[in-house]
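The other protein chains are all here in position, but one chain of the complex has been omitted.
Chain naming follows the written order as A and B, and within any one chain the residues start at number 1.
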Amino acid sequence: MIYSLIGYYSLILGLIIGLLLFYFSYKNFYNSSILDTKILSFTFLQLFFVLISFLCLIFSFVISDFSNQTVFNNSHTTKPLFYKISGTWGNHEGSLLLWLLVLTLFIFLFLVRTKNQPVKYKILTLVFQQIIIVGFFLFLIKTSNPFNYIFPTPTEGLGLNPILQDPALAIHPPILYLGYVGSSIIFSSVLAATSLKIISTSWALHIKKWILISWIFLTLGILLGSIWAYYELGWGGFWFWDPVENVSLMPWLALTTLLHCILVLEKKSILTSWVIILSIATFTLSMCGTFLVRSGILNSVHTFANDPERGLFILVFLFILILLSILIFFLFHKDNNKKSYNFFWLSKETSILINNWFMMYFLSVVLIGTVYPIFLDVISSQKISVGPPFYHKLIIPFLIPFLIMMVIGPKLKWIKSQLEDKIYLISFFIISNLLAYLVLKNFNQNILINTILISSALYLFFITLRDFFIKKYKNISQNIAHFGFSLLILSILFNNLFSSEIITNLKVGETFEDSKTKIVFESVDQKKEHNYNAIIANFSILNSSGELDKLSPELRIYNQPVIATSEADIKTTLMSDKFIVINLVQNQDFFNVRYQVKPFMLWIWLSVILISFAGIISFFKKNYEK
Amino acid sequence: MKILTITLIIFLIFPSSYLKADNQDKLNKITKNLRCLICQGQSVYDSDSEFANSMKTLVEKKLDEGLPEDQIYEYFKNKYGEWILYNPQLNKNTYILWLLPLFLFLIGGAIIIKSFIIKK
Partner (left out) sequence: MKNKILPFSVIIFFGMIFFIFYKGLEDSKIYTPNVNTKNEIPVFNTKDFFSGENMKSSSIFELDEIYLLNIWSSWCIPCRQEHPFLMNLNSDNTVNIIGMNYKDNLKNAKNFLEELGDPYKEIFTDVDGTIAIEWGAYGVPESYLIYNNKIIKKYIGPLNQKFINEIKLLIK
């Protein structure tokens, strides 16, 4: 009760400070050479109030204060403390408060950490960021107030959806939002820099750090979501091309493109328009994603409480931001490089342009695939679904030249000069092709596209691996990232090609046997936890090489709310995952059992961690050089 | 380029029927491409609702009857509309969906060549 009040009024205060900051920025814009301490302290105060508000919501969840509507809708007294806390951001209102926290945190850090940049630029960045922040304050207070009051106070809450009661999903939103919302600072600063016409190599160097932060967190956030989907959502899939996943992938693609593009800008003053457009696009795509997910305009596995009013608010706000960016871009930005771009076509710049070209293509596939059903429905009332086959068909063939470009691109500088390198490149190319062919032939998987794909991924794998041992090659973070990417593609491909699956119906005591695997359904146990009851099925599985595994998948019936879930049991080893899950069948006394062996599963996660690790190295390396 | 022709030749030597998927693989493939009407964000393969289970049984029956894959899709399309297929067919409704990304790719290529490579 008291926390709700404090939380609510903190939000109001935060909003007022936001409005005050506009005034101070205006006053200080023309007559100060150093950043006014008032601005800095008010920005801090705003962060402080949002933090207070956020903590109040957490406390309300911890003490199960059901007079708060958000707590009532999403919590329950029997829930473990950990999930009470994570329940704070497991719902629409709380997650928006987290958005706001990240928005204010980033602008504060930005003001504190940015040195050697004009004061006007900092103030203007603050103004643009405050436009976003104030917009979200209004959105939160008007349509999704997390501190709504219920009277009379209910004695018990409705509980959190059990599939959200999971450690990976508990930390997934904060990490994801740091990346997703963190891109707002790139948006604000690029608008500020464009208005002041200071887009240059030094600006690029400065913004690159912020791009890296967003990118690292976004990568890790997507990874966590994917891991969660793997063991919780489906039957061993980890990426479903569901709208919610696409929505997080789109800013990632834009950020990755931007990250490459900024590498050019930090050396030479070219491609400025393109950098501006990309920076704007990144945050716009994040906002657009929020709109698509929160308005209920799409249906997906992960649904938030939908409310058309909220959708309309975000939509209008999104287009105000877009309009603002367009105006600033066209009014202030003049491509000052009318002189010819004189880079040799076999240069690093060309390779980055080609990277951008492909990345934009992938982005357009994902974007069009996600929103096309809405457009078609509105224009012609035809309803269609766009699912995995669409994305696979349009993306996979293009991965081949993309992978090959990732090998050749970073080497373009040397290609002309050194013969030794050429020999390496060609010989590795032949080796990878032979290897891919042999691998697939052994497994009777003789499919053209797979052979070519695997050989190009192997090619990248070998070349980047070799580069680790070459001293002249300095860009270690790039090499790690590209190596990680080749590993990722290889693991996904092998995982898809060599997964095996058994689907059968078994009663307790029965045995399934085929040429390779023997599954014995040994017994059933029961377990009582205070937030769920579970049926545990014990299986022992013998494979052809004589390994015996004991796996115990569960069926859980959560009490608040009453939802049955099926928990997979996964045995992870270095080379493969064994995945088993059971399911009840209506009016039958047997269980539906699915058993999968999924090779290289662990490597998919590891390679993504490796990729984000490369980002971390790059982030700290820049600091170090300064 | 060289390797592309080589792999193409390899591919032509081993026709694709070399790979004969059994019914279980086909069943998985088809049910992955059908969208469940109960939990509308999931495929029939991923869902375990009653409806999805019946769909699986029916697809299996149709496969046993020897119906080819595309006819099974056609069958479900007639019953429930195009929405049920995850793999949108190329028709007047979806030309833009399939061709716009490719078109954008060509445009992008054209822009790169025009502004950076020809202009020296």
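Here is the rule we go by: contacts are C-beta pairs under 8 Å (C-beta built on N, C-alpha and C of every residue); 3 or more make two chains touch, one makes a residue touch a chain.
In this text the structure is predicted, and so the values were computed from the model without any measurement.
K.L.:
Need the list of shown chains touched by the one chain that isn't shown.
P.N.:
In the entire complex, chains touched by the missing one are A, B.
K.L.:
Using the touch definition up top, pick the residue from A:5, A:19, A:112 or A:326 that touches the left-out chain.
P.N.:
Here the residue in touch with the unshown chain is A:326.
K.L.:
Of B:24, B:54 or B:115, which sits in contact with the chain we cannot see?
P.N.:
For the chain that is not drawn, the touching residue is B:54.
K.L.:
In the whole complex, not just what's shown, which of A:383, A:507 or A:621 touches the removed chain?
P.N.:
Checking each option in A:383, A:507 or A:621, the one touching the absent chain turns out to be A:383.
K.L.:
Based on the whole complex, identify which of A:55, A:315, A:425 or A:602 touches the chain you can't see.
P.N.:
Per the contact definition at the top, the residue touching the missing chain is A:315.
K.L.:
In the complete complex, which positions of chain A touch the hidden chain?
P.N.:
Interface with the chain not displayed, on the chain A side: 291, 295-299, 308, 311-312, 315, 319, 322-323, 326, 330, 374-375, 377-379, 383, 586-587.
K.L.:
Suppose we count only contacts with the excluded chain; which residues of chain B make the list?
P.N.:
Interface residues of chain B facing the absent chain: 37-38, 40, 50-51, 53-55, 57-58, 61, 78-81, 83-84.
Here is the rule we use: only the chains that are shown with their structure count from here on.
K.L.:
Centroid of chain A to centroid of chain B, CA atoms only: how many Å?
P.N.:
About 25 Å, centre to centre.
K.L.:
Which of the residues in chain B come into contact with chain A in the complex?
P.N.:
3-4, 6-8, 10-11, 14, 16, 18-19, 24, 28, 32-33, 35, 39-43, 45-46, 48, 50, 53, 81-88, 93-94, 96-98, 100-102, 104-105, 108-109, 112, 115-117, 119-120
K.L.:
Using the touch definition up top, name the residues of chain A that touch chain B in the complex.
P.N.:
Counting only chain A, the residues touching chain B are 233-235, 237, 240, 242-243, 299-303, 340-343, 345, 349-350, 353-354, 357, 360-361, 364-365, 368-369, 372, 376, 380, 382-390, 394, 398, 429-430, 433, 437, 444-448, 451-452, 455, 501, 503, 566, 583, 585-586, 592.
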